[in-house]
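Working notes, beginning with the structure itself.
A single protein chain has been omitted from the complex, and every remaining protein chain is retained in its original position.
Right, chain A next:
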């Protein structure tokens, strides 16, 4: 990684120690009650809401000197959000940073789970815009809190059923609701539903931070995460017709890249690290020839 200037005058990882303690206490509760949204006193961060202030606060609270940090934005290590958050912690905490999934101890993510399997000892920190899975079905926080307390998730099933009634299948493709450890229904953040199966029995600890909405929640390692579905309409992930045009990977999540004004396009790995690692190892895809559409 390029050398970055260390900031002086800030506490380690930007946040003051009192704020870190408050966030740490919230994280411990979140781990003890998997899938439950713990309210926390979210702070103003030096970036706008919607840019990952929740994830940044969780990362700042857990980060130590010896951690190796990776930040991804839609699977990519080199988009604005990922680059600036990585530089933020390289400057304020002077931690080692990487793009390699395997080398990272803390991975902050906006809406993807890396393709490379995670391992014990890693922490995946999600940036979450709307933590409440029932919010668009019931706008009142007092009510959704009650629904969670009673484990009353009929609303969510009605929503999924209405998808089937209207489209013939469950048309929800991202932020697909999951049930954690058989109790709380949770928003996995707007990850593609393609990534939902990776949350189940994941060896890494998964922490979720929503800065504007002031909520932290967690999925401990090796915890059952079940995507909601129906017996006659079981949960299915997207599939792609063609492999990645750059590395030829199959069974990975692909991004559509427009190539020209004539409708030319190709599908490439959303996980840039995975794609680069495969290309370094040899396999080369078809280039721009792919015309593979995604199926929900």
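Remarks
In this text, contacts are C-beta pairs under 8 Å (C-beta built on N, C-alpha and C of every residue); 3 or more make two chains touch, one makes a residue touch a chain; residues count from 1.
Assume contacts and distances are computed from a predicted model.
Candidate names were "4Fe-4S ferredoxin", "Peptide ABC transporter ATP-binding protein", "Protein phnH" or "IscS-like cysteine desulfurase", and the UniProt protein name of the unshown chain is "Protein phnH". Among the residues A:68, A:83, A:181 or A:257, only A:181 touches the chain that is left out of the figure. Considering A:197, A:221 or A:248, the position touching the chain not shown turns out to be A:221 (whole complex).
Between the chain not shown and the residues A:45, A:72, A:156 or A:205, the one that touches is A:205.
Although one chain is hidden here, its contacts on chain A can still be listed: residues 11-12, 17-18, 20-22, 24-34, 36, 38-39, 61-65, 145-146, 148-150, 180-181, 183-184, 201, 203, 205, 218-224.
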